[in-house]
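A protein chain is absent from this complex, but the other protein chains hold their places.
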Amino acid sequence: MAIDPITHISFDKYIIIQLPNELYKIYNTFTEVIGLGKYGSFYSKDIVGYPYGTVFDIEYEENDTEDQNKKQKGKKEETPGVAIPRKDDTAQSLEITDDILSNNFNSESNRLLIDQGSSIQKLSNEDIELLKEQNTRADKLISNIISNNGNFQLKTKQSQQKYLIRKFRKFSKCFKVERCTPQNLLKFLMDKNDLLRINDISLESIALQLNLSNIQPNGNYLVMDETGGFLIYSILERMYGGKEDDETKNGTITIITETEHPQLDLLKYSNYSDEFLKKTIKYISVMELLKPQNEEFVRAEFLRINEDLNINELLALKERSPLQQRKVNWFERQMSLIKISNTVDYYDALVLQTDFELKELVDRISKYVKPGSPIVVFCKFREPLLDLSNEYLMKNLNFLNVKILQTSCRPYQTKRGKIHPLMTMKSNGGWLLSCIKVIYQDINSVDKE
Amino acid sequence: MAIDPITHISFDKYIIIQLPNELYKIYNTFTEVIGLGKYGSFYSKDIVGYPYGTVFDIEYEENDTEDQNKKQKGKKEETPGVAIPRKDDTAQSLEITDDILSNNFNSESNRLLIDQGSSIQKLSNEDIELLKEQNTRADKLISNIISNNGNFQLKTKQSQQKYLIRKFRKFSKCFKVERCTPQNLLKFLMDKNDLLRINDISLESIALQLNLSNIQPNGNYLVMDETGGFLIYSILERMYGGKEDDETKNGTITIITETEHPQLDLLKYSNYSDEFLKKTIKYISVMELLKPQNEEFVRAEFLRINEDLNINELLALKERSPLQQRKVNWFERQMSLIKISNTVDYYDALVLQTDFELKELVDRISKYVKPGSPIVVFCKFREPLLDLSNEYLMKNLNFLNVKILQTSCRPYQTKRGKIHPLMTMKSNGGWLLSCIKVIYQDINSVDKE
Amino acid sequence: QGAFVHTDYENIVKENDLVLVYISKTNIRPVVLHKEGRLNTKYGTFLHSEIIGKQYGSQIGKFLNSNQVNRGKRHNKKNKDEKKEGEVGEENNDEEDEKKFGFIHVLKPTPELWTLSLPHRTQIVYTFDSSYITERLQITSLSNVIEAGTGSGSLSHQFSRTCGKLFTYEFHEVRKQQAELEFQQHGLLYQDYLDGKTDDKNVANIIINHRDVCKDGFLIDQVENINADCVFLDLPAPWEAIPNLNDPRVMNQNKQVRVCCFSPCFEQVDKTIEALELNGWGSIEMVEIQGRNFEGRKRMVKSIDDAIKVLCDQKERRNLGASNYRKYKKVRNELQEKDGINDDEHDLKRLKTNSIPADQKFNPFGKGMRVKEGDEKYEWSNVCKIESEIKSHTSYLTFATKIFNITRQE
Partner (left out) sequence: QGAFVHTDYENIVKENDLVLVYISKTNIRPVVLHKEGRLNTKYGTFLHSEIIGKQYGSQIGKFLNSNQVNRGKRHNKKNKDEKKEGEVGEENNDEEDEKKFGFIHVLKPTPELWTLSLPHRTQIVYTFDSSYITERLQITSLSNVIEAGTGSGSLSHQFSRTCGKLFTYEFHEVRKQQAELEFQQHGLLYQDYLDGKTDDKNVANIIINHRDVCKDGFLIDQVENINADCVFLDLPAPWEAIPNLNDPRVMNQNKQVRVCCFSPCFEQVDKTIEALELNGWGSIEMVEIQGRNFEGRKRMVKSIDDAIKVLCDQKERRNLGASNYRKYKKVRNELQEKDGINDDEHDLKRLKTNSIPADQKFNPFGKGMRVKEGDEKYEWSNVCKIESEIKSHTSYLTFATKIFNITRQE
């Protein structure tokens, strides 16, 4: 059975690893050894072939005394452990389970609790490190921590659990491998405190933008993306789901860029091949779109730059030198840009994430949208959308059903017996405006009955 | 034991009655007979003396056959029933309780339910009316409805309950009497769909405005109230709690009005005496405050209107005729208005609910606020507050700690076993801006060290 | 029958197309177009033939006679939210003679517009929730999705657009038939692909079954192995259905699969979590989605100086009034000595009211007048208004993942 790179960990792919502290980090299986810092290290090849979502424990060979010595010299990172998949656990959960905790609990009031700090813990950090190296699984580790903490029974159930979870995160050596989907990428950026990079957009806002934009495998979408490729990746995922070779699906994305070269760093994590991206995604700068050249001008420029070349002759050639091919490519790209800039009423949706002044922008580019199709704008703030709505869209008969929307996901601490919404949340996830481009009928063209 | 009008139903007061359909309505115990429409009618005197919060059942004398006859002629409103307090029920709940429902429930799936509409109910509406007149308490009534509805056992538990609650609301004859507090008044306005009258303000927003304004029994507050007196009443309630004669409390409220005569209709429901209100509340129009006259001008105007009168002589008189007194009153009011318009740095808070342009307004009236004291502005919309913040307060060194706040209460359906947030809510309750007035120190007056 | 999901280049409305006629924000109507068809709206009757041949997105307008306008106006009073749409020239309402222009728009159906057009048959999963569910379950064009129950079919449309195959189950037979008919009309039934009635299996991908999945599980006759990646359970007791997912012919066995349970009550969530844990699901997380709709509005800018002017004006008029009154008396006396009072009645009345006529008063905020939002005679600022009735709760969403059987691929 070959490895399905969409569902299973494969070679040479970006992957996301969830650590015991619940943080998401990005790695690449191209790396021979993946180092997780204090959580250990392991060989990439050990995890390849297992389904995404698998949890692995890192174990060190018991007889590896050399490793012990190295550790004491502070060089333990050099010898990776063995990543063992948890094959029998369908839940594949990194969280600490109630089974481990329940034996050690009592619910006495915390009235008598006087926090004596860490002095009360009989097991020293060095002891714990030792236990760790001696191939102790996390649950055993925790039992040890509990029975060696003299103060543990005095804590309330809640502080016991908090304490255990803290210790667990500090000492356990396991990790979960997730596919680098847009959803997991977002978690990664959130954990990195890097949401500014994607304009503070939340999963629920991008989800709503995708639905309102009516994304389908065969649609053609006009997009501005100031999220470094995150929006594009999210659209691609809905359309193709990671599969590049399904001939029944042939939608495209046309990206309007602010700069000459598109800035879509995050797209690399999508694991799509360059070939596929080249086929599916077209780039055009605001200048090329809105101040287009015409064919004569391009031909003239071609002549000016390559004084002695005739483009028609070049095009007619059956075989071209690399230099000739580059020149043909340049010409053909200019031609395709001109074509795009002339394609009115074409796109199935206009999907915008941009910090440009919106009235002006929508006024200039909405002509490319097919009548009856949606225009969906994301903005971190509400005010620019209100301005777009009141000062442009609602004054213009070419737009229908103008709505400003906000969606917000409220996650819960989902532990039975202590369920409540998370106490704090970051960012507000932004705002959306949606409307439909329509065709205005001149009132004078209508017969009076 | 005399009746305490703050805690107990008394004569000649506005009261709020909660009906079985959970709607709040305002009545006055001055009325001899209070008619609740289809829910019956009763004598005011029957409920006077009982604590606010008491639930009463309306019962008709069993031998009142004359009443039966009248009813059949459609005149039943003319003979009030007897309002009997539920003395043994500390919960005083109008809701239908689980005891009543539980006997009649089964949780079979609703797979087989085909709604045959009202035809399936064997007990006709007329039968139910009859049962009602025959002094049947609500719970008995419901048992009857259940056993006579052939389809009832086929419904799911949820639809059974919905059905019962609907029927209960329609046929039971009980009511709860609440004090006309600002909180209950708000419920009344909400039920009346009249929130526009109080600028859509929610209980949580007014609560926050009162706290941020630091309302205390001895404070003096400058207020603009576009909620028809609701804001004033809410402030008064915090300060005095309905008690007029506590000499240790002597705070005042000064109201700036848009019109010549203040529009504070809702204040009448507060049940405060006119005397108390006159003592505690001062009115001044925007013109009188911001385009004040001086004393000479008032004297001149007095002379112009009353050509032959000397105000000093009038004031010196020990006894005055009613006409003379009116003229003196006019003069004294003008003097007091001048005094108010000159009282800078005086008020303990500026509490605003107004739809005037805020930058201009705050610029003109913030001088009256004591330095270090709060300014708290409510607005139905966020944008005017943002404008006030960015275009005035933050550009001005006389204001500190400018914040825009939103608070929103999310009520739950609080029935054990089926707890969830209410499915729909009305209005958004508005926005607040708070800041502190401070004294700006001229940078040039500070010694350079 | 027109395909529900279409992205073809041609954008022309054809006979037998299913279109959505947009009458107002709260009135969107699905219509299948026939040559002889007629569509009655509050803006008058439109012939289907007026719509066929137009581009999608077209406005189709007509002049109404006053009678129709009146109906429209009455309707407008009830539904203030709609007043800006569908009728131009409202400011001329008082001149009954002139013909008014009313219009509709013809739109391509999308799952989201379709959801808005539905009469609230059963509890509908709205776009705020459904978009999040789609994203969170990571549904892509490769996913096989299980949905129970079908309900109004609103969510099925959204899933169908995005996913590979959709297996949807409804235990209420009438509702199942209704949904099946709709799917068929919309070109979404997989059976039609099998029968060769349509050739796009990306679009025709719904398999619907009449089934109580709690009792009878998910296996169906049509396929041997459902091989589902994602499960959405909108059932009163999802915990009764969860164990039925363990049949190895239901879920894809060797990959991470996802479930979402949709329950309004808290206690249902608690039982669901219990069942998920018992059945070996992990990464259990419950969330709520809170969606809000806003619209741009105008708010009058009222200057405090204008309010002061109004009061000064009133005061002046009152002062004027006293002297005017004497003048009035004098005039009256003179007139009574003559015969012809009528001619001067207007002047008299004016004096009698002690004030200048209302239309000459300084009235900067249009008090006592009907002022249209945005009227150019006044100053306005932009505000964002939340919908008047907020959907504050739909349901709790409980998500979980599972890998049934971990084996290594090589």
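As written, the chains take the letters A, B and C, and residue 1 is the first residue of each chain.
By definition in this document, a residue touches a chain if its C-beta (ideal position, glycine included) is under 8 Å from a C-beta of that chain, and two chains touch if they have at least 3 such contacts.
Note that the structure is predicted; figures quoted are calculated from it, not measured.
Within the set B:Ala300, B:Leu317 or B:Leu397, the residue that contacts the chain not displayed is B:Leu397. Among A:Ile3, A:Ile84, A:Leu397 or A:Ile419, the one in contact with the hidden chain is A:Ile419. Listed here are the chain B residues that touch the chain not shown: 1-4, 6-8, 49-54, 85-87, 89-93, 95, 181, 183, 203-204, 206-208, 210-212, 214-220, 237-243, 246, 248-249, 251, 345-346, 348, 370-374, 382, 386-387, 389-391, 394, 397, 400-412, 414, 416, 419, 421, 436-441, 443, 446-449. Think of the hidden chain as still there; on chain A it touches residues 109, 111, 156, 158, 258-260, 285-287, 290-291, 355-357, 360-361, 364, 381-384, 387, 410, 417-428.
By definition in this document, only the chains that are shown with their structure count from here on.
Rounded to whole angstrom, the centroid-to-centroid distance between chain A and chain B, based on C-alpha atoms, equals 50 Å.
Shown for chain A are the residues that touch two or more other chains, namely 386. Among all residues of chain C, those that touch two or more other chains are 382-384.
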